[in-house]
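Omission of a single protein chain aside, the complex is shown with its protein chains in their original locations.
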Amino acid sequence: MMANVLRAAIVGSTGYGGVELIRLLQHHPQVEITSVISSSSAGTPITDGFPHLHTIVTDDLDAVDIPLIQSKADIVFLATPSGVSVKLVPQFVDAGLKVIDLSGDYRLKSAEAYKTWYKHDPAEEHYLQQAVYGLAEIYGDKVNGQPFISNPGCYPTAALLALWPAVKQGWLDPASLIIDAKSGVSGAGRGLGLNVHYSEINENFRPYKINKHQHIPEIEQVLSDAAGKPVSVTFTTQLVPMTRGIMTTCYGVQSEERTDEDWVRMYEEYYAGRKFVRIRPAGQWPATKEVAGSNYCDIGFAADARTGRITIFAVIDNVVKGAAGQAIQNLNLMMGWDETLGLQMSPVYP
Amino acid sequence: MMANVLRAAIVGSTGYGGVELIRLLQHHPQVEITSVISSSSAGTPITDGFPHLHTIVTDDLDAVDIPLIQSKADIVFLATPSGVSVKLVPQFVDAGLKVIDLSGDYRLKSAEAYKTWYKHDPAEEHYLQQAVYGLAEIYGDKVNGQPFISNPGCYPTAALLALWPAVKQGWLDPASLIIDAKSGVSGAGRGLGLNVHYSEINENFRPYKINKHQHIPEIEQVLSDAAGKPVSVTFTTQLVPMTRGIMTTCYGVQSEERTDEDWVRMYEEYYAGRKFVRIRPAGQWPATKEVAGSNYCDIGFAADARTGRITIFAVIDNVVKGAAGQAIQNLNLMMGWDETLGLQMSPVYP
Amino acid sequence: MMANVLRAAIVGSTGYGGVELIRLLQHHPQVEITSVISSSSAGTPITDGFPHLHTIVTDDLDAVDIPLIQSKADIVFLATPSGVSVKLVPQFVDAGLKVIDLSGDYRLKSAEAYKTWYKHDPAEEHYLQQAVYGLAEIYGDKVNGQPFISNPGCYPTAALLALWPAVKQGWLDPASLIIDAKSGVSGAGRGLGLNVHYSEINENFRPYKINKHQHIPEIEQVLSDAAGKPVSVTFTTQLVPMTRGIMTTCYGVQSEERTDEDWVRMYEEYYAGRKFVRIRPAGQWPATKEVAGSNYCDIGFAADARTGRITIFAVIDNVVKGAAGQAIQNLNLMMGWDETLGLQMSPVYP
Partner (left out) sequence: MMANVLRAAIVGSTGYGGVELIRLLQHHPQVEITSVISSSSAGTPITDGFPHLHTIVTDDLDAVDIPLIQSKADIVFLATPSGVSVKLVPQFVDAGLKVIDLSGDYRLKSAEAYKTWYKHDPAEEHYLQQAVYGLAEIYGDKVNGQPFISNPGCYPTAALLALWPAVKQGWLDPASLIIDAKSGVSGAGRGLGLNVHYSEINENFRPYKINKHQHIPEIEQVLSDAAGKPVSVTFTTQLVPMTRGIMTTCYGVQSEERTDEDWVRMYEEYYAGRKFVRIRPAGQWPATKEVAGSNYCDIGFAADARTGRITIFAVIDNVVKGAAGQAIQNLNLMMGWDETLGLQMSPVYP
């Protein structure tokens, strides 16, 4: 163990979010992973399920054992399915551990919304209100110094970084918003199902959970904050035959006619100094592969004088900026470190 | 040569549209392919470029030789790039041959629009006006008995079959239409370029030609016909890492609140008897693979009471219903045959 | 029901083999599908699991009910997992139904081998010996007039069509045979598992069951027949990130030096008149996509004077020639029909 480093435990280490946290935290100069945890596979080597970690992670998986984790770690990342964090997070918080929760269980402030959209009981009100929603480029200031962060969803990260400045500045009509979102298959996790069966998904483009996705209230909660009034959006979720990447294609009616150059300039100013948001030059739109493996969110614009609409494209790697990468960015903000620590990797191309 | 069959020549046999015409026409009971034509590769076996046709097509490619074609064929299919048909089609028409043109050169009625959207000179007005736009399920009656058909574009086929009944019946506001379209890579043809380079496209989702695609005026021309007044749409083109398939996700504001069941019922009635349009039950949305290799266009609905919008999904195989298959359907309609002749194949799944 | 057609029942209609039998038999001029059967999903529409069959197959799935099947069908295709056919086939055979079994349960003549390689009890000796192994181009004569055919495995079909003439003619040393085989993921079926999980398989090339695959004894049984003495082979199974297709790359030591042209000539003569085996010209090797969706097996050669070895490449579509297509070919041979009936479709390219 290194001196003066933060000791991190990762719960849910047998899922894609957990295993990506391992990949990224290994290169974080201020963090040491001291426990990789899995309730289902405790006591076995993580390489049984993830042979790519052969010689890299040689410890066995730990169980979810609060006193043990307290003794080994300063911070806990939960890369657990929704519903599990409802029960686990309070135990870690009460044990005085710092917590970054990657599940959706603490993102919404409305307990009622959990019943409607998540179809399970919400976390206790006390913890729900305590969680700081860590959309880093928007709410980063609120994250600083906080012990308990709720990490944003993958789709909301892309959609909100694409839309927040426009809604905040009043450049488009918030009643007109349509978000056509596409995701790689890793977003569905490692669980088994026909929806992730290779022969069913390969060479296929498929809509799912239309108008029912649990990320809808999360997006609306934040956009309502930007607009200063309730906002409803049409949000469409579709699966792309690729492993990583999210594209959100966002449509809105412009409040007045503007050019691509106007949009680029405003966004560049809005996100000035935020290294992970890259605004593309006018006439250039990002593709998902151009951020693969990295923590970038790239944004491009197409204003249309014919229809008065603006189309905003935003891409992220769903496993990095949409999950593990942003969680580490939140760790950095929480600790008052440079937000890019451990996250400076370039996109892997091709 | 069989007696009483129609003799067909295919110009552009070294492209994907041409080679798909070969695949499909071989099983057409009333047609015999008598000439496969390529200006660039005349005199060589087609199997040089397409070894999958080994033992299936054994003749060499013919040149574009009007008298030769006149002597060998009754009908000419042109699966040529835009700009080429401008010059070739008049020669075939004047030679008294039946013509089905798969390029975009005769789809628009406005010569001006060609300069704006296609960036080349339009065909002569005489031929432009003579061409019948063969969107089979909509304009099929007009195709019957005609000698010269312009086959619709791939994107317009999906988008228009999805939207026509809704616009025609006044179920949505034509000023609100947004079409978020996604295509497999075969739609870009067999020509070389970084835009079809495997390592650039694989594991990538990419927008292109935003607000500038030449299919925009084609879609607007037909929807304006449906609405009885000029219609402008936002139309977004994006490349999916798969070979075949188009998904058009269409958004509009409902003129009044309706349920998925209402939409399903209306479309089923509208397309009653048209075997190639399949309306999915309420709550089910089509995926591109579910029509792969077939001439089907599958349509599904998601009405949203929260936002007042309707989302309409339509999928086709871009090479079949979006090109060669619909061309054969137009041949059937032109000749007064059953529109399904030679096209009854099921989707290839998985 | 048409007059004078053979009535077919398909057991295992919810797997890929069963659903491909449906696709192909619909275009067979002498066959009508009268029952699609699934023990697990009886009483529900097949379109619940396979929406691509919407409007194409509208009947509910039948249960495995022998008297019912006897009343509805003349022949039964079993596209069932290994182990299931052990129990079902005798019931159908005893009921006087014709049977084509696509599982591996009746391919080996040695009951002992089932315990070693399949890890389950063999079928009763009586039925094991009665089954005719239907490798169509090799044993087609034995299929004619027989009531009970065991359809070859996917890998063996490609490997054996590649190697049989060479071994039979003594052109290579049977002790030197190595078969490096690669398969698309559909070969693993529709069952769930990490081995078919999209995010695990996509962008991945993976060996599995090395030296333990149950197709090894099947290949050796047939090659021993060709050689007239026991033959052992090294056979390697690997998964390719694609849905359909098998490539077998076969290596052997030539008995004397020969050229590619020699090999092509010998194989062309050997397979003369067998439409589904296509020998490629010298210097050209087949790729899997060039037979996709079709019943072809394409074979190419690379003789190497430097090493004295011959490399033989053979490709098939594992779901067609490797399963459903060859089953129909066997039906044709069984009935004394032209072996290509219902199978004349060209490869789907691209």
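For this structure, a couple of remarks:
Here the chain labels run A, B and C in written order, and each chain numbers its own residues starting at 1.
Everything that follows uses one rule, which is that a contact is a pair of C-beta atoms (placed from the backbone, for glycine too) under 8 Å apart; a residue touches a chain by one contact, two chains touch by 3 or more.
None of the values given here were measured: they were computed from a predicted structure.
Within the complete assembly, C:Thr311 is the residue of C:Ser41, C:Thr311 or C:Gln344 that touches the hidden chain.
When the omitted chain is restored, the residue from C:Tyr139, C:Tyr251 or C:Trp337 that touches it is C:Tyr251. Summary of contacts with the chain left out: across C:Thr157, C:Ser199 or C:Gln214, the touching residue is C:Ser199.
Interface with the hidden chain, as seen from chain C, comprises residues 178, 180, 182, 184, 199-200, 202-208, 210-211, 232-234, 236, 238, 240-245, 247, 249, 251, 285, 287-289, 292, 300, 302, 304, 306-307, 309, 311, 313, 315, 350. One chain of the complex is left out; on chain A, the residues touching it are 16, 19, 22-23, 26-27, 50-56, 186, 203, 243-244, 275, 278, 280, 284, 286-287, 289-293, 298, 344-350.
Contact between chain B and the absent chain runs through residues 16, 185-186, 188, 190, 192-194, 196-203, 241-243.
Convention: only the chains that are shown with their structure count from here on.
Placing every chain at the mean of its C-alpha atoms, the farthest one from chain C is found to be A.
In chain B, the positions touching at least two other chains are 203, 243-244, 287, 289, 350.
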